[in-house]
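Here's a slice of the assembly, chains where they normally sit.
The chains carry the letters A and B, assigned in the order they are written, with residues numbered from 1 in each.
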Amino acid sequence: MLSTVTDLHHLYEQMLVIRRFEETLLELYSAGELVGTTHTYIGQEAGAVGITAHLCPERDVIFSNHRCHGHYLAFTDDLIGLFAEVLGRTTGICGGKGGSQHLCRENFYTNGVQGSIVPVATGMALAEKLQGSGAVVVVFLGDGTLGQGVVYESLNLAALWSLPIMFVVENNHYAQSTPTELQMAGSISDRGAAFGIRTAQLDTTDVEQIHHEAGRAIGRVRTSGRPSFLVLDTYRFASHSKGDEMRDAAEIAERRAHDPLLVIADRLDPARTRAIAEATERRVAEARDVALAAPAAGLLQA
Amino acid sequence: MALARTLERRDDVYLIGEDLLDPYGGAFKVSKGLSTRWPERVITTPISEASLFGVAAGMAMRGLRPVLEIMFGDFVTLGFDQIVNGISKFRQMYDDQVTLPLVVRMPMGGHRGYGPTHSQSLEKLLMGVPNIRMIAASEYHDVGGVLEAAVDDEEPVFFVENKTMYGRLNERPSGGYIGAMRVRETVSPYPALTLSGNEFAPAAATVVTYGGMLPIAMQAVTDLILEHEVFCEVVLLSALLPLDLDPVLESLARTGALVTAEEGGLTGGIGAEVIAQVTGQAWDLLRTSPRRVAAVDGIIPGAPALERSALPSVDDVVAAVLALRRE
């Protein structure tokens, strides 16, 4: 489905960068280098990577949420800026003011109140449409965030006004500690459809498939100027934030078998994946060290 | 018509809100005619206030200047999350990478018998929100000019209107006077007006007010002169956030006594912030206890006589000024 094998290796590399970035953050957290909280994307990488491959960072817009590092890295490839921001350094993309879940750089935005980002993204799509920029806006939300009413207000606005926006629901089956069945009734994709929005549901962690379907959906948004609603079935391998893991070990093990880094293994060249792994290791470690070396934001320097 | 002028003047201005289209032109008719002339730039919306604040924020961050009409200011509560955790944060939290040049028009106020959910003056709830401006128009202000300044502002502006103003004509100073009162107006996009009597009668108090309370405050000042021979200065603010304190302090330097008058409820009101700033910065100017005039804390009832007794009146302002003198 991808045009060349190179592309798949590229997607693999992007996923691995996210994985190693997040794992490194967790190490920094354990080592006390990082305060506050952080929500890792480990296990969900195929979503960010498969989708952002179709976006142009100079033109298109992403609005993401608390679990935003994967989206940011896939869109910008800016490891140092993100490390520095999460670590509260002056060199962070928001000078350390935002921290893990309040990011902004050029066409990428996140905020930490569930759901509240969706109308803002919708307004951005309206602005892009009115200005004829040709941009597509992608807004990422979790399954739990479908509890928020503004999401539906925005679905209605986007459909009513024909806005170039794609709503991506990353259904990882939990909202913090709460399994989907304790917080959601009915069907996720029907919720998009009820507002007259074209909806697709993808029950795979295969980045190639996601890339393919996302490409069609984003292409349709781009040509029709109408919204789209994409539901991804996924799973996070780490705990919600830095807290305890409450999920069933067997369930986690079962889902780990669908690790997006593994499910495409037989389509990858072992020598190249090794090279990618080594390069990624180096890049992430270097980015971490560069970020750590920068001054902490707000401390007066001698 | 200030909105027409801004639409004419800048092509990045968009009006959004409920029921804005012609022939209706908005619940208080403020956008009448505009959708006919600028059909692409007047956007009527579903009843989705919470999202509309977010939509305006998104538009502003991507290069437009939305002017959002909230049909009744009472519904600004629906946007509090978008205001507090979005509009007031984005610029600073994103380290100045974005600006939010947007205007939210909020018709506030009672005296129309609309009942508890359509009569409030809720601007006081925004006094605790940082990084926004709050501007109140009054009948003595160049309302159009102030609104145009708000549209040109790089910061988000919450623009307080009062429903009673829609039915009345504006009155601007002419030759430095409005009626018998001398008027000084600050040079500012959001001016304050200081109204004073003749120079020979020293003023006994400064009445700080804004917006829809102006006619009540002016009537009280007139009554005080005619019935009690007490002269007051009135400082009519337009900038509530950041609070335009200087004209207040200047007047207090002359009068030494402060009364605040607002239509909203007493507790947690704008008067409290005025008093805290005045006592914090110019303690020595005050010779007596400051007093607040405001609505009774509670609902604004529907029945006219009940509504009248909940809202601040001319007599309340008169009584507050006279109480100062007795101290």
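Just so it is clear, contacts are C-beta pairs under 8 Å (C-beta built on N, C-alpha and C of every residue); 3 or more make two chains touch, one makes a residue touch a chain.
Since the structure is predicted, the reported quantities are computational estimates derived from the model, not experimental observations.
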Per chain kind, how many copies sit in the full complex?
A x2, B x2
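We take it that only the chains that are shown with their structure count from here on.
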Using mean CA coordinates as chain centres, what's the gap between chain A and chain B in Å?
42
Going by the contact rule set out above, which residues of chain A touch chain B in the complex?
61, 93-95, 97-98, 102, 104-106, 109, 111-113, 116-128, 130-131, 149-150, 153-154, 156-157, 160-161
Quick one: in the complex, what on chain B touches chain A?
14, 40, 43, 45-46, 48, 50-64, 66, 81-82, 85-86, 89-90, 92-95, 97-98
